[in-house]
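Quick one: structure below, then a few questions.
All protein chains but one are shown in place.
And then subunit A:
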Amino acid sequence: MELKDEIRIPASKQVVYDALNDPEVLKACIPGCEELIQHSPTELEAKVVLKVGPVKARFTGVVTLDQAGAPDRFGLSGEGKGGAAGFAKGGAEVTLTEDGDGTILRYDARAEVGGKLAQLGSRLIQGTAQKLSAAFFEKFAATVTADAEA
């Protein structure tokens, strides 16, 4: 499954980049995120409650950040396990481009899901993933904007 989109955030590239690396911001923006612990500058552990169709489960996972090329790009890859509900793994490549006083955030994400999630949710998963990523970036944009204005 692949997800691609772009969103304009009315904040400078550096502000956006920093926010992407801020566990508090991420925790607030990731839909269903209950816990986000930073183990090192590039390693995070997350607990996220996800619902896809009839499957609802708590996923625990490790996310690794790739900060090479900052602040123009940002990479992340991760793997989450939801017990009986299945598992998911994937990654995203994010690029940031200046656009006047704002920043264009482009993301190119791919994900693989397995287990019950894949079986039951196969028809729903693309839509759900799109909805979730849209929710994330909307909230992210709002948070960054609020922070920038504050």
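Assume contacts are C-beta pairs under 8 Å (C-beta built on N, C-alpha and C of every residue); 3 or more make two chains touch, one makes a residue touch a chain; residues count from 1.
Heads up, the rule we're going with is that contacts and distances are computed from a predicted model.
Visitor: Would you mind picking the UniProt name of the chain not drawn here, from "Carbon monoxide dehydrogenase large chain", "Nitrous oxidase accessory protein", "Predicted lipoprotein" or "Amino acid ABC transporter permease"?
Guide: In UniProt, the chain that is not shown appears as "Carbon monoxide dehydrogenase large chain".
Visitor: So which of A:P23, A:G69 or A:G83 would be touching the chain we can't see?
Guide: For the chain that is not drawn, the touching residue is A:G83.
Visitor: For subunit A, which residues lie in contact with the unshown chain of the complex?
Guide: 83-87, 112-116, 118-120, 122-123
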